[in-house]
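Here the complex is missing one protein chain, while the rest keep their positions.
What follows is chain A.
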Amino acid sequence: MTERAPVLSVRGLSVRFLLPGGRRIAAVTDAHFDVAPGECLVLIGESGCGKSVLASALLGLLPANAQTAGHAHLGDLELLTADERVLARTVRGRRIGLIPQSPAAHLTPVRTIRSQLAETVARLTGVRGRTALRAAAEQAAERAEFPPGHLDRYPHELSGGLAQRAATALALIGDAPLLLADEPTTGLDRDLVDRTVDELRRHVDADRALLMITHDLAAAERVADRVAVMYAGRIVELAAASDFFGASGPRHPYSQGLLQALPDRSFTPIPGMPPELGDLPEGCAFAARCDRATDACTALPPFTGSIACHHPAPAPTPENIRA
């Protein structure tokens, strides 16, 4: 496979929140990954581990009390230092399509879905004229399986699943080279999850890049080329989806626990809780919950490009893994 320039290249990205009293929350620490055109990278991890903060950092949507370090390149644009005007006018919607985690909170409450779609079509594409906009809005709805009969409703009149599809329809409109989807299938039944991720996959197969955050491991398996697992703000495993979900399985004890928590597996939570991001231990942040922890784990395990663990399960096919 010839390597092409990635659409998104993240190097050493960290995000800190400053709280009153001088406390610091290490929401994201030293993240490294690329997403290439025609590739889907899925980011998974326990609630609160920093996935959404990472997405917000890429979009310039962090609150004022956040500080970032490192790099995130979208082509030749440095996202972390880009001007808010540049981000608002040329990045969000145009170069990065966003499907947000809380769609109902993201839609404009006082306008119907039809008018929000038409407005976005007018803003992001060359389509002009009432009839053409109407048709384009309906087409956008159809791409995300949003039922035409509900187009004249307001966001509060939609079920969670319908709101999710409306948000997806909006995000797909600009045909952005990078799509960033934060839990795009929340509230959907299995059938719709499959159809939604298949639509996202078509976007990828049209040579676009997709960074998808999800806790739905079945959806991840269906759409991902690679899987990144995040724990306590760090990426602890980066693997080919075929290995991760296949016979060899995940290598990091945390990833293994996450898969085992599924209701069709043991349905037992990983014991204990993630550490507070304002008070992380010196060594491996998973040590307190890990049944493989040894004295070595009091030192921070370095990320090798595929794993950050002192005692991982053996690598399946090391030559296939790339950072």
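What we mean here is this: a contact is a pair of C-beta atoms (placed from the backbone, for glycine too) under 8 Å apart; a residue touches a chain by one contact, two chains touch by 3 or more; residues count from 1.
Basically, contacts and distances are computed from a predicted model.
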The complex's invisible chain, by UniProt name, from "Sarcosine oxidase subunit alpha", "ATP-binding cassette domain-containing protein", "Fe-S-cluster-containing dehydrogenase component" or "Amino acid ABC transporter permease": "ATP-binding cassette domain-containing protein"
Candidate in contact with the missing chain, chosen from A:L162, A:C284 or A:C297: A:L162
Chain not shown: contacting residue from A:D34, A:E183 or A:E199: A:E183
Touching the absent chain when the full complex is considered, from A:S14, A:S52 or A:S306: A:S52
Per the touch definition above, residue among A:A5, A:A69, A:A206 or A:L262 touching the missing chain: A:L262
Listed residues A:A26, A:A104 or A:V236, member touching the removed chain: A:A104
Chain A, residues in touch with the chain not shown (by the definition above): 17, 19, 44-49, 52, 63, 101-102, 104-105, 157, 159-162, 183, 186-192, 215, 217, 257-259, 261-264, 267-270, 273, 276, 278-279
